[in-house]
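Have a look at this one before I ask anything.
Only one protein chain is missing from this complex, and each of the others stays in its spot.
Naming follows writing order (A and B), and every chain is counted from residue 1.
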Amino acid sequence: MTRTSLVFLALLAALLAAPFFVYPVLMMKVLCLALFACAFNLLLGFTGLLSFGHAAFLGTAAYSTGYAMTHLPVTPEVALILGTLAAAALGVVFGALAIRRQGIYFAMITLALAQMVYFFCLQVPFTGGEDGLQGVPRGALFGILDLRDDMMMYYFVLAVFLAGSLLIYRTIHSPFGQVLKAIRENEPRALSLGYDVDRYKLVAFVLSAALAGLAGATKTLVLGFATLTDVHWATSGEVVLMTLVGGVGTVLGPIAGAVIIVVLQNELADKVGSWVTVIMGTIFVVTVLAFRRGVVGEIAARFGGK
Amino acid sequence: MKRARICVLPCAAVFAVCAAAAMAQQGPVKISDDVVRIGVLTDLSGLYSDIGGQGSVVAAQMAVDDFGGKVHGRKIDVVATDHQNKADVAAQKVREWIDRGGVDMITDALNSAVALATAKVVAEKKKILMDTGAASTRLTNEDCTRYTIHHTYDTYALANGTGRAVVKQGGDTWFFLTADYAFGHSLEQDTMNVVRENGGKVLGAVRHPLSASDFSSFLLQAQASKAKIIGLANAGGDTINSIKAANEFGLTKTQNLAGLLVFISDIHSLGLQATQGMYVTEAWYWDLNDQTRKWSKRFFDKTQKMPTMIHAGVYSATSMYLNAVKAVGTDDADVVMAWMRANKHGDMFGANMTLREDGRLVHDMYLFQVKKPSESKGPWDYYHLRETIAAGHAFQPLSKSRCPLIRQ
Partner (left out) sequence: MELLGIPVQALLGQLLLGLVNGSFYAMLSLGLAVIFGLLNIINFAHGALYMMGAYAAWIGLTYFGIGYWESLLLAPLILGAFGMLIERALLQWLYKLDHLYGLLLTFGLALIIEGAYRHFFGVSGQPYPVPEQLSGATDLGFMMLPNYRAWVVAASLMVCMATWFVIERTRLGAYLRAGTENPRLVQAFGINVPLMVTLTYGFGAALAAFAGVLAAPVIQVSPLMGSNLIIVVFAVVVVGGMGSILGSIATGLGLGVIEGFTKVFYPEASATVIFVIMALVLLIRPAGLFGREK
């Protein structure tokens, strides 16, 4: 058993046991946002593209799934798939437009496109505008398993999370993933080696968007609503923070980041009010200045390579 | 072996006595986790913080103190949280409050989007929502539940009061400036209906985002419509800013403003100079009678501000709830709701209030007109009472209800 496998097993055990010790709804929120962060990291950490509009995918899937569950006679897994597909479709559109540019311009164009999605969601009646899409039922999985029970729902969410993370892990460690890393390291060189760089970037982008969508769709089922917060640029900023704090370019980093940020926000929200934002900002600043490798990155560096 | 058999009989006896004692102690009184918890879900820092906010928490606490602090020997606890005018923050917090915090009754729920989201969660978890802050009539129509009480006021009552009065005065062409969410839409719709029913015409409407910073472009559209009346279907900070901007752009020289939901705290902010003559429909006013004056003075001593109808509503709702729990000996939502529906209620908020099947609490409403600066004897003395709208006429009749719980 390598050290890595031991860590993964320990993590898995912890996740399986968690709902008995921690409020399940909180854990589920953490898992959804962790998946979101992992999807984002696929793009930033492994392809080198900073997208500042990832909330668009989270939110689009959230609204799609919410709408499906409230208006269409579908079971939750179908709704999830619908949400993911919606996000993937949006990913294709955004990707095709944004891939042509790099660096700052890429970030700015994703921001602009995400803002358009935000205002679209604000105006379109089916989203409920400022009120949001409320009262989304959890339904019965495959028509049999009632998801209203928090414990049942938790294990379903855990399964979704594991599936998504596994997909990302396999992608990173595949030949496709190697090419992505090559692109991140030195794009002109990858191009000169004969790889169709744009196509690789687009595929990575769509994959990242789809998984972000899966996270958003699941979140809607857990919490029962989809609101404008899901498409707001502050949410895009939050996922950047989570990934940065956890460790860009590491496998477990985004998960760690999500846990830290969500738990912090939850515990502090009532006690310190607006200071939460200040603390988030301070973490951002400190991480950028001194801990660019993030929590997991620092640990990996200490204990010598993962 | 023999020793064991000797043990069994006395042990069983002791056990039986203990069990009996335990059951007797539980008796007919069953309070979940032995504390009655009341959650004040309000806007502590945003545009509605003056009309509800910290004042609501104070009002709830006053009700608990006046009740004696305990019911059936169990402590009563008041908790509060800031929903920041976001339905998702509210829904998550309410869910956590019920799952982990042992909250039994939620009140205020200022902001219609928040109230609608909360009503859904509360109905799912079988707890009670006594809404004193939100206005949307959807709470007792499309989105009614067995566990929602719409306590203080709603958009129908507001439209019926102010809308009717203004049209009768000659304001027969209207243009609406509406806050773009559940509350604004509801108020706009109800007022449009009243205007048309009374022979007036609606020339148009424009929607503005909640907590908008600049109303100038919307007011320009209102000006272009040439309507006699500009109906402000918004509240709190938005109403204050709309009135200020209207004055700034000289709209008030040629058109009249109708504030459809105005609180005494708004008048206090704007001053009588800017608001004199405006019609205001409210459910309560601090200067109505001796009872209200006495209570308001107590509130003022604690907060340095006179209470709004929402604060009074929170006090009344909390008292009502505690009385109900005392009467039925449990905080089980179904039992408490049944008792509240079956009985009349009276306190300093309203004398003879009844709870309808759709969740609407029926009581008198009042039509006021804002005094001129010369007529006011001091701060907070702002209203002339023009009409008492009797309970039977103030709210939407059950016959027109769209609530699925009412069998038509």
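Convention: a residue touches a chain if its C-beta (ideal position, glycine included) is under 8 Å from a C-beta of that chain, and two chains touch if they have at least 3 such contacts.
It should be emphasised that the depicted structure is a prediction, and the values quoted were computed from it without experimental measurement.
Just name the one of A:72, A:104 or A:193 that touches the chain not displayed here.
A:104
Using the document's definition of touch, tell me which of B:32, B:223 or B:369 contacts the absent chain.
B:223
Could you tell which one of B:197, B:214, B:334 or B:381 touches the chain left off the display?
B:214
For chain A, which residues reach the chain that was dropped from this view?
Per the touch rule, chain A residues meeting the hidden chain are 50, 97, 100-101, 103-105, 107-109, 111-113, 115-116, 119-120, 122-123, 233-234, 237, 240-241, 244, 273-285, 287-289, 292.
Touching the missing chain, which residues of chain B?
Residue positions of chain B that touch the missing chain: 45-47, 49-50, 84, 206, 211, 213-214, 216-217, 220-221, 223-224, 236-237, 241, 244, 248-250.
Simple rule for what comes next: only the chains that are shown with their structure count from here on.
Just how far, in Å, is the C-alpha centre of chain B from the one of chain A?
38
Flag every residue of chain A that touches chain B in the complex, lowest number first.
Its residues touching chain B are 23, 25-26, 122, 129-132, 134-135, 150, 223-225, 227, 229, 270, 273-274.
What residues on chain B touch chain A, complex-wise?
These residues of chain B touch chain A: 44-45, 81-82, 86-88, 91-92, 95-96, 99-100, 112-113, 116-117, 120-121, 180-182, 209-210.
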